[in-house]
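Notes follow the structure.
All protein chains but one are shown in place.
Here the chain labels run A and B in written order, and each chain numbers its own residues starting at 1.
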Amino acid sequence: MTFEPFEAFTDVEDLADKLHDADASVRRVAVMELADTADPAAVALIGSALKDESAEVRLQAAIALGEFDGRETAEMLVIGLVDADPRVARAAADSLAELKDPAAADPIFPLIGHADPRVRSGALRGVKELRRPEALAYALRALEDQDPQVRVEALGVIGYLKAEETLPALIACARDPMAEVRRTAVGALAFSRSNHAAEALIRALADADWSVRETGAEMLGKGRYARGAAPLLAAINDADWQVRVKIVRSLGQLKVVEAVPQIAAALGDEISNLRKEAAAALGEIAHASARPYLERYVDDGDPDVRKNVRWALSRIE
Amino acid sequence: MPLANTSTAVPVVVDEGKCIADKGCTVCVDVCPLDVLRISELTGKAYMKFDECWYCMPCEADCPTGAVTVNIPYLLK
Partner (left out) sequence: MDEIKAGLSEIDCDVLVIGGGTAGPMAAYKAKMKNPDAKVVLLEKANVKRSGAISMGMDGLNNAVIPGHSTPEQYTKEITIANDGIVDQAAVLKYAQNCFEIIQELDKFGIRFQKDENGDYDVKKVHHMGTYVLPMPNGETVKKALYRQLRRARILISNRFMATRLITGKSGRIAGAVAVNTRSGEFLVVRAKTVIMSMGAAGRLGLPTSGYLFGTYENPANSGEGYAMAYHAGAKLANLECFQINPLIKDYNGPACAYVAGPFGGYTANAKGERFIECDYWSGQMMQEFYKELQSGNGPVFLRLNHLHKETAEHIEQILHTVERPSRGRFHEARGTHYAETMIEMHISEIGFCSGHSASGVFVDEFARTTVPGLYAAGDMASVPHNYMLGAFTNGAIAGEHAIDFAAEVDFEEFDRTDVAREQERVLAPTRREDGIPPNQIEYKVRRLVNDYLQPPKVTRKYELAQARFAEVREDLENAMVVRDSHELMRAMEVASILDCADMAACASLYRTESRWGLYHWRTDFPERNDADWKCHVLLSKQADGSMGCEKRAVQPYIVPISDDEKDAYYKQRITAEA
């Protein structure tokens, strides 16, 4: 007896009838089978299931479209995004975020102005990875949105496009009342190596929220903003040790020789993560003045601290 | 040597009220890397036939109706 060993490539049309079955569960299974075909011809049929009377079938259709790409898929998903059932809308938003084809952005743009904030967020999240320059105008308008999640998603779109002209808007968002918006804005504006960006990052070092200060400190070092040196040094006694870790790291990346005594003071901190980072930073700076401090900690009880101390000393040699 | 039947508590539980295996769904059975789930000829619903579970969760994550729950096997719980 012989048999067919391969997974089938079912004809999409053969599954179409099942979408009209009286039983919603059968229709739901049909949607899953359509997704498995991976055939672009299935998109329109799955899209038609987004108008099914059963929310379960619509949910399945919204999930299934995540397996496809392109403009037509986006046209279907925007139907799901405005679905009255929140589960369907959420699944459609997740599937929109899977799209990779830039052409998929066009049907999504108009929804950035939708009345429902969840739709606006989902639409912005959907266009982010597509990196279409036309998205900027929509996203900049969305920065004025009442809903903080919409503002965060809009910052995501703008941050990915790295356009210098968006800087004033990003800087304004770094003063947003919501900490998550400020943190996202501080991260997003760091593409710009301008003095204005540096000033905004420096202001973030004084933010009320630790996560904003942490991001500001990290970005000043990552972007090698020389202007950040003195403000970072001034902030080195931040109340939060996780922020101090980033400050010390950035001072190392910026090779701030004047910071050596204060970084060295952190070698004696009770938190080993901070001691480790301090030793690494002194190695980055590699200035002879650090040697006596480092020598005192070659036998620190923490192996990661010891390793970094020894590495730092070898850099000074 | 003759064989015995020793009972064992299995970690994967299927809510038969939610399971749509009788409508043609085979998702949990398909995705199990250890192939331990089956559809009962008696009830038409999915169940765990073999106590050979890696508690990895595709069966639960991919079930369209939320009918499957993966528990941690008793021996390592």
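By definition in this document, a residue touches a chain if its C-beta (ideal position, glycine included) is under 8 Å from a C-beta of that chain, and two chains touch if they have at least 3 such contacts.
In this text, all values refer to a predicted model and were calculated from it rather than measured experimentally.
The absent chain, not drawn in this view, touches the displayed chains A, B throughout the complex. Of the candidate positions A:Leu15, A:Leu143 or A:Ala190, contact with the unshown chain belongs to A:Ala190. Panel shows chain B; residues 1-3, 30-35, 38, 49-50, 52-58, 61-62, 70-73, 75-77 of it touch the chain omitted from the view.
Where chain A meets the missing chain, the touching residues are 1-7, 9, 36-38, 67, 98, 100, 129, 131, 155-156, 159-160, 162, 184, 187-188, 190-191, 210-211, 240, 242, 245, 271-273, 299-304, 306-308, 310-311, 314.
By our rule, only the chains that are shown with their structure count from here on.
We define each chain's centre as the mean of its Cα atoms; on that basis chain A and chain B are separated by 36 Å.
Listed in rising order, the residues of chain B touching chain A in the complex are 20, 23-25, 27, 64-65.
The residues of chain A lying in touch with chain B in their complex are 23, 25-26, 28-29, 32, 56, 60, 63.
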